[in-house]
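The full complex has more chains than appear here; those shown keep their coordinates.
Think of it as A and B in the order they're written, each chain with its own count starting at 1.
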Amino acid sequence: MVMNEKSINNVFNVKSPKWRTSITNIEPNKITTRNYSQSDLIEDISFTEMIYLLTKGKLPSKNESKMFNAILVSFSDHGLTPPSTQSARIIASGGSSIQYSVAGGLLAFGKNHAGAIEHSMNLLQTSLKKFPDKNVCDIAENIVNDYCLKFDKIPGFGHRIHDKDPRATKILELAEKYNCIGNHVKLALAIQDILIEKKNINLNIDGANASVLLDLGFNSDIGVGIFMIGRLPGLVAHVIEEQSNEIPFRNFIDINDIFYDGGISK
Amino acid sequence: MVMNEKSINNVFNVKSPKWRTSITNIEPNKITTRNYSQSDLIEDISFTEMIYLLTKGKLPSKNESKMFNAILVSFSDHGLTPPSTQSARIIASGGSSIQYSVAGGLLAFGKNHAGAIEHSMNLLQTSLKKFPDKNVCDIAENIVNDYCLKFDKIPGFGHRIHDKDPRATKILELAEKYNCIGNHVKLALAIQDILIEKKNINLNIDGANASVLLDLGFNSDIGVGIFMIGRLPGLVAHVIEEQSNEIPFRNFIDINDIFYDGGISK
């Protein structure tokens, strides 16, 4: 029953699996991230800058750092309203420790929840690449017409609670202050101009942050990652609050609110 | 088969389930965290300070902010060596998106992995409370003797890779610089003095951060939460690296390295 290693090795022609990384090097008593000594980083840079270094591979400029900081803060909590917060608290109520509760919160970042930022980044990025010679107002009109024809919502615009998302307003104001406006923000603003006129719809926080992250040079594949880093402190705070203030296994659903439709078939 | 709501309501005497929170209030076009407008917070505070506000309920002083920032940076990555990083990358290799891969990384923060910081906080906190009149050197000696008798390792001391964890050294140096040394740090240092003499064992990053977090006024129940917030950027970076540089469903285990012991019984 014992496997004949040699022969299987020949059959599969397996090469030794190696783990490679460019992020952090570990040697005894020496830790280096992106070629900087962690001892220096701990003393010299902000957590915001460490996040930038880890996810982008280099340190930000002063203005980039301030802008990126504002983005992270703007993501950090939206109260009890999102599914992620609710699932994290319900899991905590089952008696699971903080790391499992928060992980369960992250699992709710599905295509309807955290997807907007990535979709928004993709839309802005692709549109600009497709029409390198058009001006942003024309591209914006194309996009709005496209989505109108599909009867679809443009990702990054409109909010189920806020007419005018105060976080988006502030982010765009700071993008100007910190000199972080490039073509992606311009395109987002051009779309917003049309949508305000037509339907009084504004950029939401996902759309605003998506456009600024692109102008900072981030790719769309990191969008959800940045959102998660920003939102984690909120999820941690909610789980601690649930554990501290509420009874275990509390009734989230009033039994009156459960309706049994009858089995699908007999 | 349809449930008789009224009668069940009487049987259970259910009160309307309410969701309460002190973290963030959401009104249309107005978002308030811990009674501060999020618009102001986005402009005025660092992400480190937002994390402090969310988890502790108030803003830090200047020195507290600098100290807390150093702690977060010091947690942010330890390369490919921890189980959390490995599980996150393996899950990404299965083709799951970043949020699920990173959530899977958090799940590896079990009692052998992220538990040290909480255990270390508990040990320091409990010991000081139990002997309010003893000096820290005597308490330290008690602790070391206790653990010697149990043949157990003291949580927060020693590291499987580093003799002298460079992150711990830097954190303790900054605790002095930022005037954040209280009784918990003093107790941790007193234990370290004994352990260095006896066995050349030093504080690791969990022990150093545990003692400083206690002197900043954090409770032990938030220990793993702070660690998670600090480590998330590293996990995000590793998942992006896996997705960008490696082939899907890659062979993490060389088939030669799998041994079949035979079934437990027939």
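Before moving on, here are some points about what is shown:
The definition used in the following text is that a residue touches a chain if its C-beta (ideal position, glycine included) is under 8 Å from a C-beta of that chain, and two chains touch if they have at least 3 such contacts.
In this text the structure is predicted, and so the values were computed from the model without any measurement.
Assembly remark, whole complex in this entry with 2 chains visible in place, copy number of the identical chain is 4.
Going forward, only the chains that are shown with their structure count from here on.
Subunit B has its Cα centroid 21 Å from the Cα centroid of subunit A.
Contact residues of subunit B toward subunit A in the complex are 1-3, 5, 8-9, 12, 14, 16-17, 19-26, 28-31, 33, 37-39, 41-43, 45-48, 50-51, 54-55, 69-70, 72-74, 76-81, 97-100, 102-104, 106-107, 109, 114, 161-167, 169-171, 173-174, 221-222, 224-226, 228-230, 232-234, 236-241, 243-246, 250-256, 258-260, 262.
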